[in-house]
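Here it is: the structure, laid out below.
For this view, one protein chain was removed and the others were kept in their places.
When the chains are written out, they are named A and B in that same order, and each has its own residue count from 1.
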Amino acid sequence: MKKLLFMLVLAVASVSVLAGCSGGNALVIWVGSESQEFYAEKMDLYVEEYNSTHEEKFPYKISVLAADTGTAAATFLDDPEAGADIFTVAHDNLGKLTAGSSAIAPVTNPDLLAQIAADNPDPFLEVIKASVGGVEYTFGVPYVAQDLVLYYNTDYITATQVETWEGILDAAIASNKQALSLTGTDGFNNSFLVLARNAETNESTLKIYEGGVQEECYARGDDTVAVMKWGQRFFTHPNGAKAPTDSGWETELHNVISLSVIAGSWDFGPAKAALGSKLGVAVLPTFTITEDDAYGTVEAGTVFQSGTFVDTKMFVMKKNSEKAAYLQDIMLYLSSKEMQEESFEEAENLPAYKNAPIEFEAFLEDTVEAELARAQVEMFQYGMPQPFGYSTKFNTYYYSKGAPDLIMDILENTDDLFTEDSAILAQLEIIETIWKTGIRPE
Amino acid sequence: MMKQMSGAQAPVKYRSVKAAERSSTAVSYLILILLSLIWLYPILWIILNSIRTEYNDQNQLIGIVVSHYFPKQLGFENFVNLFRNTLFPRWFLNTLFVSSISFVLSTLLTLTVAYVMSKLRFSFRKKFLNLAIILGLFPGFMSMIAIYYILKALQLTQTLFALILVYSAGAGLGFYVAKGFFDIIPNSLIESARLDGANNAKVFTKIILPISKPIIIYTALLAFTGPWMDFIFARVILGETNREMHTVAVGLYYMLYGERVDSNVFTIFTAGCVIVAIPIVSLFLAMQKYYIEGVTAGSVKG
Partner (left out) sequence: MQNLEQRVGKHCRFSRFISGFARFFRRTWNGMQKRIKAFAFRFKDGSVGTKLSHFVAGAGNFYHKQFIKGSLYLLLYVGFLYLMIFSPEVNSTPIGFKALINFITLGTEAGDIFTPTDNSMLMLLFGVVTIGIIFIYVFAHMSSISSSYKADLDVRDGRHPSTFKEDLNDLMDGRFHVAMLTPALIGIIVFTVLPTIFMILIAFTNFDSAHPAGQVLFDWVGFENFANIFSGTGEISVRFGPVLGWTMVWAFFATSTNYIGGILLALLINKKQIKLKKLWRTVFVITIALPQFISLLAMRNLLSEYGPINSFLINVGFIDQPIQFLANASNPWTARITIIVINIWIGVPYTMLMTSGILMNVPADLYEAAQIDGANKRQTFFNITVPYILFVTAPYLITSFIGNITSFNVIYLLTGGAPTVSGYKAGSTDLLVTWLYKLTIDESEYNIGSVVAIITFIITATVTLISYRRSKTYKEEDAFQ
């Protein structure tokens, strides 16, 4: 007993010494956990460079910490004073961060503004801005892009079959498996159908907060109805798509319950572990409207391309930071094209700058990682940046007020309620109302 | 049935009772074995996952959840990864630090309060009892933000000391079980000691504590194991990004529950679980006797 107590005291003492060591006034940067090491190294180089070119030393210790980019905005807002000086969020969090008097500071450095304007594709330039007090500012500095792609089992699905959902379904029927697993039923994961667009025109009748206007939502167009009808057949087919289960899509891929999954680059690790060399990555497939699905102006034979939301992960900075003078220069450094490319090579972060697919030769390699990069880049053409950054409300209305569940109800034809076109249309009207107002009509 | 049988002749009755008893014992054992299997089934699964080291055809460790119960390959790579590639050793020491201090403080606090409430009579005693009951009924996590900022006002957030403080401060309300134990101790014991000239403090330390080993151990055991299990309060107080300060529960929690987590670390997670479970479970088993006494004392007196 005495020995045990002695050991305890020893352990306690040693930890208290350790606990006492940290501290000091640091300049804190939060990045996704997958790239924490990479950016930590880069910031060391930055400080070295700074110290060799400036008279005085860089005044702060820099600490680069890992934070879940999905929840970083919420974590920051819980206590902004204790939050990072620079942190990474997905662009759709901008509304939350800039509500009221804003918790983050706008970009003002002309060099940085110029770099942002020169490097980024137009859709990104739209979504990194927000209005505070009636004035529009640029808040975000994009440095990573991401969207949804298809991971599939190459043992069962051939390279030709993977181009269309019909091909994948054939493969699934042949082997009596499920064609597709989803990682979730939320508004993000259903975007492959909701945002599907006419493959010929690359357009859709669907509108979500177009131009950042709350009223500009439209879900009752012919395209949407036809896509929903097609989706319903795909989801209700015994070998078709299946709603996520509590086993997780990783298990479903690994045990070959499903042949493919729609997921993002953040799911690449588990997908690769699940399938090994059998893992294929592809652009989300197309599908063809049949007699059964034709609706209004959308005739049988029309080909649709599955859609996706496109996200940019971007740096933002704390408002009223006493280190403000240094922050924008650091962001300029961290978001440069070269840095984005290195970040891809080291941490598999997909560059956000607009000519990456043409300019960046690492994309052309014959690895599954490069395949992922190419698929993501190609998906950008069929994608749409989440238009929710303009206001916190949009994000809540679109994701959290029940619309995704109602869409799943149509696709799964819950209780056989959605066999008739009119029922689908009525449901779509409810969904549209929720998008616009956040309120579900009686 | 029984009555009829007892009416039969003596020798027959004797034998049949014996036989019935033997078969009922067999059934009892059977049920116990079955129940034990059910109870151990999930625990064994965690252990098996921690030593599951299956590789895919690219020689990559398959760390996701799989649907077969028994692993196809065994090894200790998950433990190696846990200690090399995560901050687990640090989390372990942190938790040990927090629980070692907070269990001493909490036990002291709980026992003294329980004793005072049980054996002393003073003006605001009843009020304190009622306050303790009422406060116990409010859902705790609503006040987490408040506690976070109160700690911040004390300049303590994101430190292990904050956790110690919060865990120990709550101990003052958890006196019910120990009070139930002290209630059973006869007052005459205390009175005779008082007559011998012992003051209240002496009575507590010299008379009460020595005969209270079960409840001391029970209280200490719960206080010590608490920090190893709490993933809600500790998460708020320590913060996500401050990984070096995490306790095991928080660290393991963030391994698995995030919006953008790599689900290929499940087997490493279970390795962590096993390491956490070993000391706690062995403590519980070693102290089982006292734990039972504590549980009994507390629940009976409510």
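As a convention for this text, a contact is a pair of C-beta atoms (placed from the backbone, for glycine too) under 8 Å apart; a residue touches a chain by one contact, two chains touch by 3 or more.
Computed from a predicted model, the values in this text were never measured in an experiment.
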Item to complete: Decide which residue listed in B:19, B:40 or B:80 touches the omitted chain of the complex.
Response: B:40
Item to complete: Decide which residue listed in A:26, A:40, A:99 or A:173 touches the omitted chain of the complex.
Response: A:99
Fill in: Per the touch definition above, residue among B:87, B:104 or B:150 touching the missing chain
B:150
Worksheet, complete the sentence: Missing-chain contacts on subunit A, rising order, are 77, 79-81, 96, 99-103, 105-106, 132-133, 135, 137, 245-248, 251-252, 255, 257, 319-320, 392, 396, 400-402, 405-406, 408-409, 439-440, 442
Worksheet item: So which bits of subunit B touch the chain we can't see?
Response: 2, 21, 24-25, 28-29, 31-32, 35-36, 38-43, 45-46, 65, 67-69, 109, 112-113, 115-116, 120-122, 125-126, 128-129, 131, 133-135, 137-139, 141-147, 149-150, 152-153, 165-166, 168-173, 199-202, 204, 225, 228-229, 231-232, 249, 252-253, 256, 273, 276-277, 280-281, 283-285, 288, 291-293, 295-297, 299-302
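Everything that follows uses one rule, which is that only the chains that are shown with their structure count from here on.
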Worksheet, complete the sentence: Residue positions on subunit A within touch of subunit B in the complex are 8-9, 11-12, 14-16, 18-19, 22, 28, 30, 32-34, 65-71, 75, 78-79, 82, 84, 247-248, 250-251, 254-255, 266-267, 269-270, 272-278
Fill in: Parts of subunit B lying in touch with subunit A, wherever the complex brings them together
56-58, 60-67, 90, 93-94, 96-97, 100-101, 145, 148-149, 152, 157-161, 239-245, 254, 258-264
